[in-house]
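The complex appears here minus one protein chain, its other protein chains still in place.
And then subunit A:
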Amino acid sequence: MTDTLPEAEIGRARRRKEDGRLITGRTLWTDNIQLPGMLYIAFLRSPMAHARITRVDTSAAKTQPGVVAVFSGQDLADEQGSLPCAWPVTEDIVIPDHPPMAVGTVRYVGEAVACVVATDRYKAADALDAIEIDYEPLPAVLDMNEALAEGATPVHEGGNRSFTWQFGTGDVDAAFRDAPVVIERTYVQQRLIPSAMEPRAVVAQTDGDTYTVHSATQIPHVLRVMLAATTGIPEHKLRVVAPDVGGGFGSKLQVTAEEVLALLITKRLGRPVKWTESRSEGNLTVHHGRDQIQRISLAASADGVLRGVKVDLLADMGAYLMLVTPGIPLLGAFMYTGVYKMDAYDFTCTGVFTTKMPTDAYRGAGRPEATYAIERAMDELAHEIGVDPLEIRRRNWIKHEEFPYATAGGLTYDSGNYEAATDRALALFGYDKLRAEQSDRRDRNDSVQLGIGVSTYTEMCGLAPSRVLGSLRYGAGGWEHATVRMLPTGKVEVVTGTSPHGQGHETAWSQIVADALGVPFEDVAVLHGDTASAPRGMDTYGSRSLVVGGIAVLQACEKVKENARQVAAHLLECSPDDLEFTGGAFRVRGTGAAKTIQEVALATFAAHNLPDGFEPQLDAGSTFDPEAFSFPHGTHLCAIEVDTETGESKIRSYVAVDDIGNVVNPLIVEGQVHGGIAQGIAQALYEEAVYDTDGNLLTTTMADYLIPSAADLPDFTTDRTVTPATSNPLGVKGVGEAGTIASTPAVVNAIVDALSPYGIRDVAMPCTPERVWRAIQGGTS
């Protein structure tokens, strides 16, 4: 036994345990699975945005080579059920029936209408051509304002308004009455396609009694419950596995038509089936993100001190409500007050049906939209009263000594230090020097103008306190579970309810366990993503895994340690209170006597000599349900060069200083921040799902939907400040979405700043060269 303590694992830049299989191609993606007798499913999808199905003839397809079965929506109408919406945000919300395959009416291009089951994927695709479907077109409904107008074509019988949800604090009318400065702006959050690199895939199989579904999903546990509820297959007969999953960003936080149908088809045919989407199919039918029209109003004093904020939001639900579709704007509802103090706040959101792919969670889910609106509007306020964007923020933000702070957004921010993060960002960025260069370029009337964008964001993470979710009418809780098992040889298995798909939980959870139990990092294995081995969990989304799931791991370790303490005390013939636990061993205070946790594990396995009545095992589970959200924050600064002759923008430097509390693995954190920033920049500059006037998606491929490549992005400068969260024992806040939330307004603020000499105060996202150029032409005319 060594007396020198090993280096603390928490805080260490451990290289990831996950990498070995990923860099050698030994990964188990769902599409890799091949089973004896496996059949392949291909879907025929609606070419119409809105139409009645008047005739379906699958007879010719059934005779094609290799075809085992063909199903239309009608064929499965009695058993396919309705895809679930778990977040009925108001009592009177309209939740239309959502059959996995359309019956009678199609409501978006790409909606499944029939499918072929064949012996290989090529034959399945071939036979789709032999299915005959007649449609009677109905008007497409594409614009939210038109959808809500009198006489609009209804997407569903109940009309196009799904719900209106309101929230407010303080007297917002008083705040706006006679306000010296009122800023009113409308921003459009364009529709985005999440674009995880791994397309969706599902494999379903049965032994005639039980069912196993492998799916490229973020939510194997939620999926199991929902598949049972939707198909009637009893939950205990259904196992769901998320094997290696290639990214999600919210897009795999879903219960999809294809998952339900694969399960039903394997039940019908008794053979294993696989479906893997093509990217083009995925762009049409993986749920989209954002798509909101935001009307934001600020009331302020003459020197720019905020009095109140009003937000009126239209949120495009698309054609149906999927798993958490109506809840997404609510996740932003409490964040429009940002890092700022004010007396009153009012928020109204209306969910609108259109004939487009449904929207749902996409990285940040509601919070990027809110942050964008308030951070853009704060720049407008700064411009209006003629002060620097940083100065307007300093005049309004919550000062570090004011935490905990109850915001007008109805939340209590537990900790933070906006001044420190901003000071650090400014130092890294060289703010004053860049401002001087900007001034110089303006004076010279340079064709390349420099813009500087600021975003001082906060967000709420750690989804979520179950009671809060209940009060918002969400259908489930927000706890997370972990079980820690001490194996006889002293190795440790952690069973986590989180479901990583790139986040590195195998590594980070090992670090938590290594510190808590004093075992080597290498001696910890993390099991996840299989409801047979990890039966309890709420899965991975909303920057919740560490903040909720990581705490469950820590708490389970504490229980294991207390169990082990009883055994150690018995073996050492002392009171448990006489033992201290350091360096992986229980030591009798004041003597040299000690037992390592590995020795205790072996003694417990042998069970020859245990305390009276002690069950011979050390394992423990813990379920953590946080009391409160956590609130990461930070300051992002972007310098962008805009070529006023071509409209092209080029990010010159990007600095992010994030405060995500304590850090388990700085390497993983930096990676999350990098990727998040890239996705936020992508919204600002590149990406948009475009439908034509007939409701056809034009951006069905990666040639049309512009995911940035390495050549489109700069290097990022990142750093951190640390004010630990007070809502959990690790003091962690969550980092998965911070970069995406912060970066979009930083970039657009920079572009508008560059163009302000032209009288331009807004450019619609994505700020393409064409849009920037047109703005300049309009602005100078």
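Assume a residue touches a chain if its C-beta (ideal position, glycine included) is under 8 Å from a C-beta of that chain, and two chains touch if they have at least 3 such contacts; residues count from 1.
One rule holds in what follows: contacts and distances are computed from a predicted model.
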Under which of the names "Carbon-monoxide dehydrogenase small subunit", "ABC transporter permease", "Electron transport complex subunit RsxE" or "Assimilatory nitrate reductase catalytic subunit" is the non-displayed chain listed in UniProt? "Carbon-monoxide dehydrogenase small subunit"
Given A:M197, A:A302 or A:A532, the one touching the chain that is not displayed: A:M197
Of A:R271, A:R441 or A:H501, which residue touches the hidden chain? A:H501
Cross-chain touch to the chain not pictured, restricted to A:S82, A:T164, A:Q190 or A:S280, is A:S280
Residues on subunit A facing the left-out chain by the touch rule are 15-16, 18-27, 29, 31-32, 34, 120-122, 195-199, 244-247, 249, 276, 278-280, 501-504, 667-668, 670-672, 674-679, 701-703, 707, 709-711, 713, 715-716, 739
